[in-house]
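The next block holds one structure in the form of structure tokens; read it before the comments.
The other protein chains are all here in position, but one chain of the complex has been omitted.
Chain naming follows the written order as A and B, and within any one chain the residues start at number 1.
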Amino acid sequence: MKKNFISLKELSERNIGLAPGHRACAGCPFPSIVRMVLSASDNPVVVANATGCLEVTSTIFPYSAWPVPWIHSAFENVAATIAGIETAFRVFKKRGIIPENKKINFIAFGGDGATYDIGLQALSGAIERGHNFLYILYDNQAYMNTGIQRSSATPFGANTTTSPAGKVIPGKLQDRKDITEIIAAHGTPYVAQASPSHFYDFISKIRKAFEIKGPKFIAVLSPCVPGWGYRENESIEIAKLAVETCFWPLYEIEHGVYKLTYKPAKKLPVRIWLEKQERFKHLINREELITEIQKKVDEKWERLLNLDGKKIF
Amino acid sequence: MKLKNLKKLALTGNEAAAYAMKQINPDVVAAYPITPSTEIVQIFSKYVADGEVDTEFVPVESEHSAMSVCIGASAAGARVMTATASQGLALMHEMLYIASSLRLPIVMVVGNRALSAPINIHADHSDAMGSRDSGWMQMFCENPNEVYHTVIMAVKIAEKANLPCMVEMDGFITTHEMEMVETLDDKEVQEFVKKRIPLYSVLNVEEPITIGALDLFDYYFEHKRGQVEAVFKAKKIISEVVKEYNTKFGFNFPDFVEEYETEDAEICVVAMSSAAGTLKEAIDLKRESGIKIGLIRIKTFRPFPYEILRERLRKFKAVGVMDRAETMSTLGGPLSIEIKASLYPLDKKPVIQNFIFGLGGREFSLEDAFHVIEIIENIKKGKKYDDVLYIGIRE
Partner (left out) sequence: MKLKNWKELPEGAIIKNTPTSPEFKTGEWKTKEPYYHAEKCTHCLLCWLYCPDSVITVKNKKIDVFLLEYCKGCGICAKICPVNAIEMREVEL
């Protein structure tokens, strides 16, 4: 990934990110994610944003925090919206309205609701059609914008307002969908999983994605202070633990080739990550459930270790 | 009076729409096939494949994405067109409001078709009427020739008003009916529609803007007030563009309403789309037996030409209003409700009789039209009927 390296000092000279004055919760990591994505681009960017926390908190009229052209239209269609913009850009070049050498990076931001669930169809369609854009999924693992309802990104056992941990049912009973694998199965030229905690890895992936023509997808973990239940200053640490426990492995699939981009020196037990979060509080004394979660994490990690370096399509 | 000999082509409504789109050669077409407007998408794809247009065609995976791609492309400043019908229009519903609120002049051809359930592929106006409050302009065409010319005019109207516009025709009846269409040259079409001058572009990276921000209670109302002002202003734009077109090419297309045999009429029937053709024929025959009836065909339903209708309908003793859709409100069809509202300020106003007809493609025959005219004539003479009558149904 060396060629995609950009130092924090260089990044700081660009410093393209959300302007101050946005209304994201204190300690929310997605503004940092946005900064990494926008600053990593060597070209001007145009952003489309699905309905969700990021959209709502960054553009309360007349205050927009976006220093780049930005559009939001609805919840389930951000991939189609960016596809339309990218198509217009291509036709304008073809017709000589925009110079052929003009470069713009087209970026779509969507949360897990907009990506795993309601917007999956539009995303699938845009990828199949081969539009040239980078999709950034900021995954906070539930519908946080409407007040912490379960999504298909919500992990097994998590307490949400629609998968509450009750006297009989211990939170969400289903596993989360593996969206990264679903997108990879489309034959997408570049698919990756990243975490804001491992910024060097994340920024390198963003830069690599921008260099590849066609649809690109990066799932980045975005811990949520109120939704996951931890202290405001812990977002990056929580993200880091998700990686170190291998709950959220960092890897990429470039033109079909798997590559683990980070292997923890010592794989930590998932319990350490779970214990830090209120949403798993009810599981702490349920050893059998923790064991089940650990087993699933281990299986996925083993699978990735086996796939590392292999070409799947 | 025709200014020159126009090339005549035998085209169906769908073919006429696609042919107009070819001559317009828009920047982007994003569409999803649906009966009865599928052919528009098919024919246009072939134009693209044969290099007859250099439009970017986006074959999306749903109508929701069709309208979303249209919105993205239009917000980038592109000239954008699409086509749909029925369930497709219903699936787009959410996005229709966003297209109009963002003031994006997308032109969409709609082959009007019934809404499920029961699923039915034939003509009625349920789909269009579900969109009537979406902020789109809606122009209803009687035949393929009118479809062709209206598609061209709609591009200019939409882009001058910065509002989206639907060009509508009855499913199968018009979409699949072949008729002689008088066509313009490609060059004439291009010169008429000119280039789009967008309000803004999301591709302007030098001067970034934010499109589709969140409004709280402090701004939403102001933005909506601004939007309705644009619709008011669109009325003048529609009149001007239609007049320009008629003058330039020697036509006599209506902007808002077409009047037929109304001059000496005592009673009147109001209709839209293909039913007007049947009614015109019935009027000719009934006039021979002394019934003085005229027709007002509403061409532009949105914005609603209430001022014109109030002025033109006031002189009649009885008016029949033909609705090819139900509101399920028990108050009758949408057109009759809006006409009643339009006439309300008048001290002396005609009796309004609502007729619901043709749902799910039920034929509206000449006999049905005679029946309608006889009822309106009876009302003139003082006879009373139920507020809403269903024509052509098995009782």
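In this section, contacts are C-beta pairs under 8 Å (C-beta built on N, C-alpha and C of every residue); 3 or more make two chains touch, one makes a residue touch a chain.
Here the structure is a predicted model, which is why all the values come from computation and not from measurement.
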Among B:Val41, B:Ala73, B:Leu102 or B:Leu203, residue touching the chain not depicted: B:Leu102
Listed residues A:Glu234, A:Glu275, A:Glu292 or A:Asp308, member touching the removed chain: A:Glu234
Where the unshown chain meets chain A, residue by residue: 8-9, 11-13, 15, 17-32, 35-36, 58-67, 70, 196, 199, 231-237
Those residues of chain B which, in the complete complex, touch the missing chain: 101-104, 162, 199-200, 207-213, 215, 218-219, 221-223, 225-226, 229-230
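Rule of thumb we're sticking to: only the chains that are shown with their structure count from here on.
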Length of the line joining the C-alpha centres of chain A and chain B, rounded to whole Å: 43
For the chain B and chain A complex, residues of the former touching the latter: 27-28, 30, 54-56, 58-62, 64-65, 68-78, 80, 94-95, 98, 102, 202-205, 208-216, 219
Chain A to chain B touching residues, read off their complex: 44-46, 48, 55-56, 59-62, 64, 66-74, 76-77, 80-92, 94-95, 98, 104, 121-122, 124-126, 128-129
